[in-house]
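Removed from the display is one protein chain of the complex; every other protein chain stays in position.
Chain IDs A and B follow the sequence of writing; residue 1 opens each chain.
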Amino acid sequence: MSVKYAETEPATGKSTYVGQGVDRRDGPAKTTGQARFAAEFPYPDLAYAALVHATIARGRITALDTTAARAVRGVIDVLTHENAPAMKPAPKMSVLDLSSIASGTSVNYLATDEVHWNGQPIAVVVAETPETARYAASLVRPSYQELPASVDFAAEEPNAVPEKGIPIMESGADKGDAHAALAAAPVSVDLRFSTPPYNHNAIEPHATTAVWDGDHLTLHEGAQNIPWLRKHLAQRFGVPETSVRILSPYVGGAFGGKSRAWAGTLLAALAARATGRAVRLALTRAGVYHTVGGRTPSAQRVALGADAAGRLTALIHTSVSRTARIGGMPEPITAASHHLYAAPNIHLAQNVVQLDLLPNTFMRAPGESIGTFAVESAMDELAWQLGMDPIELRMRNEPERGPVGGQRFTHRMLKEAYALGAERFGWSERDPRPGVMRDGRWLVGMGVATAFHPSMRMPAQVTVRLEADGTLVVRSGMHEMGMGTATVQAQIAADEMGVPLESVHVEYGDSDLPPGPGAIGSVQTASAAAGVIDACAKLKKSALALARRAPGSPLRGRKLEELQARDGGLHHARGSQTYAEILTAAGRDHLEAESKAGMLGFVARTVLERRRKVRAATGAQFCEVRVDPDTMEVRVSRWLGVFDVGTVINAKTAASQLRGGIVMGIGMALSEQTLIDGRDGRIVNPSLSEYHLPVHADVPHIDVHYLNEPDPTTPLGLLGIGEVGITGVAAAVANAVRHATGRRVLDLPITLDKLL
Amino acid sequence: MRPFAYVKAADVESAVQAAAEPGTKFLGGGTNLVDLMREGVEQPDTLVDVTGLPYDTVEELPGGGLRVGAMVRNSTLAADRRVRARYPVLSQALLSGASGQLRNMATVGGNLLQRTRCPYFYDIASACNKREPGSGCDALEGFNRGCAILGVSDHCIAAHPSDMCVALAALDAEVEVRGVSGTRRVPLAGLHRLPGDTPQVETALEAGDLITAVELPPVPVAARSRYRKVRDRASYAFALVSVAAALGVDDGTISEVRLALGGVAPKPWRAREAERLLTGGPADDAAFRRAAEAEFASATVRQGNAFKTTLAVSTIVATLRELNEGAAR
Partner (left out) sequence: MPEIRMKVNGSVASLEVEPWVSLLDALRERLGVTGPKKGCDQGACGACTVLADGVRINSCLALAVQYDGREITTIEGVSHPLQEAFIRHDGFQCGYCTPGQICSAIGMLAEHTAGMPSAVADSGPLTEAEVRERMSGNLCRCGAYNGIVDAIMEVSG
């Protein structure tokens, strides 16, 4: 990327739209049913596919009887490892090509008789109707030779081994002698936590509509990372990338679950190729559980030592996460602990076990969301031990520089966040004694925790194009899963070019567009913004060059620095021209500029930068719970979060993102868990009725505040919003429960049986 | 779903005749049956849609009881003013179940016969004696947090999922059944069966038996009644434990009490032992607790559901206390 951002001054200019709570652009489409999702594109010869899933944890298929399935009227084909056309194997994961991360698993579906996990797809039925496909799938009869499998995380967790680090993620660290310091500390806590597996449960189950035209594949798919998916599909089907078109205008929720290529996508494309039909494969809800990875469970230890004044002397945070023999990446569970507290002695270590299960994958704030549960619960417990206010304890340990690496914080405002939050939440009304605050029969508790999520950027390519009628078209293959992508980038582009918001059109969600950033790691908005700003700068430059060439232009002889972009053109006190005028005068019907950025150097830059700086979105989470003293049901009654997410482009969509994270965090804290049977690795509750997402009645009004201070080192001062909201939430709930009941729950979710 | 034939019942006789054929099931709102058919748990050959039959009203019975047609929707019954005044526990139980949409679809007959939510019952890849007699019971050593602790057997520990039925049990409701050999009445307490060694046999009904109505006798004490449901989220979840209670107190002494429990047994559980201990005794927490504990003296718990005893006892105490305090006010 060619633009440089001043380290001292935010790159925000005068803004008209940035900062406003503009309504979402896709609002009308989404509230009238016009927005089409991946399973909603009609094709005249459309056929429907359904998966057959293995019901053993590990073994070989000795026979696969498809006779009954084939006999059903309307069945077109049944694909198995015996007859399916071969796909190329999944590429090996490599940091030199991040698109290799797209492999959800290393399994080459329908290529061998091997079963690697309970739920693996072992056949695909293609039929004329969705009902026929699903019914026929239920008639496929596999026989297996079972092999021993290890599937029980709780049982295997003690055998974990240190994980191999991945350069772009944080893992272990050591400073001083944390164990000695812990032993010597006058006050300490040493706690073991566990978190269960979670699933994303986007309300849109993964669905693919795949159409081949010769060697050209068109794929409708809700995708979080179009470039990765496209490359992956090209590799698996042995066609050039340019032969794969991915259309993803709307994504019905993703949260990490749609950032990789999972079985359903590949098998839809395979089935379409094998049958010569347009094929739609909409996974059942259980199918999503069985084929799309979720969040790893974890076992964690946090030990803290402090002096009597509450200054930390030792911080130990170790974790075990789970991957699979066939893929998955360890979660950076201790990542936030690198940056939260100024302890002189720190030991962080991440361990991993590999099991015979569907691999884990990214889920909203992988690492930080469950890692902060442990470390922020432990801090709260330490505050109890010290008899100190938990906010005060945090403030006493607020670091000046990165506690492990000594890096500079690009800016850090946790003190301000807590101060504002405490005031707005009424923290001073909290009686510090446990179990004494009441509202009628309910026990009341208040808890806090710190939110932390690193801020990163990914390469993004963007073109901007001025039309002679003054329209500005922004094109980038970005993703819209509900973040308000188009709305926010339109606001930025309108400000950069000085044009009315209504005249900006944003095109996204299509692999034919210049590749956008993945919608992962909270990077999309900031990354795309960088591209938009860069491209707009170039566009203004070309517009000026064009103007200056025209005889009689009022802009002749002007330099860009002297001009303001506003009112649809370039302005100077002594003469202005609109873009439309410039284009007309030059006889042009459009003018285009492009921001290019390669993957080149991205990884190196991230790693290098991390040695020098810590850049992160942070926040202070405030939670009030009510606990029924008879049944120990816990209800969240109030929530307030104060966030430092840098510049807020759109207060409305940003608040929704943060609230969304908090709601998911409440589910994580109180009710969600994926139950995996330790006997056979089968998911026991693969449904929305037995996996308990928060419903309306579980969610109170959530009060969101921003500090709205631009980060001095990023374009527009953006830090990323998508994930920080969920971090700290489970700890804030657990801490509030501790306050209400005197009971510390170490194992999520905090169901009532753990309090009875 | 396995293909099946669909028949709209023209009248009760033909419905009963049709359903006497093996492989035939009645279809109410479909909210349980269609779900189970899609999962392959139920595989009927023919569905007889009974929602068009003329049993869709709530009528007065002489003496102050009510006769509820079996095709009355759950939401309609919950909203009925007479039900809300005479049997608030029933309205509350209905309103605590499922969701607004589902209650609009679900019928009284279907609610009575909805099947367990035991996760292994739902997953045809699992061993389940109820779904496939003799195949075993994966819940015994598996995830059984939602399973029952009273009235269970080594063959099945599934809990009955209905909220409505718990209230009906407390109210001594009677179920009117139309079978091939005529109409008969089955007390609610006798409708559902304990699993024993035949967990697949869930009710006292025979092939072709159509539920046509539920009759609620007059229960004056039920004017002060309450349904308390405890679950894993604030709404839209099945009960871990639920309590349907009605309490009459005279001068600090319990004159009459009705107590039924959900989430703890394979059938809506009338807590007769607790009722017996309470009646004539003092209306205080200690008495409530003693009675509740006695009811659970014979509970068979497992690792995953052992908490239900404690939870049920404290929920019973809390519910009776609330009714008692309401009476004192």
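Annotations
To be clear about the criterion, a contact is a pair of C-beta atoms (placed from the backbone, for glycine too) under 8 Å apart; a residue touches a chain by one contact, two chains touch by 3 or more.
Predicted, not measured: the structure shown is a model, and the values here were computed from it.
Hidden chain, full complex: it touches shown chains A, B.
For the chain missing from the display, the contacting residue among B:35, B:141 or B:284 is B:35, taking the whole complex into account. For the chain left out of this panel, the touching residue among A:403, A:661, A:728 or A:749 is A:661. Interface note: of B:53, B:66, B:89 or B:105, the residue touching the hidden chain in the full complex is B:105. Taking the whole complex into account, chain B touches the unshown chain at residues 1-6, 27, 29-31, 34-35, 37-38, 47, 49, 51, 75, 78-79, 84, 88, 91-92, 95-96, 98-102, 104-105, 234-236. Remark: the residues of chain A touching the chain excluded from display are 23-24, 26-37, 39-40, 42, 129-131, 135, 200-205, 250-255, 282, 284-285, 480-484, 652-653, 655-657, 659-664, 687-689, 693-697, 699, 701-702.
The rule is short, and it goes like this: only the chains that are shown with their structure count from here on.
Here the spacing of chain A and chain B, counted between their Cα centres, is 42 Å.
By the touch criterion given at the top, residues 1-3, 38, 40, 117, 119-120, 122-123, 125-126, 138, 141-143, 145, 230-238, 240-241, 307, 310-311, 314-315, 317-318 of chain B touch chain A in their complex. Residues 55, 131, 134-135, 138, 628, 630-631, 633, 635, 670-671, 675, 677, 679, 682, 684-685, 687, 689-690, 692, 694-698, 751-753, 756 of chain A are the ones that touch chain B when the two sit in their complex.
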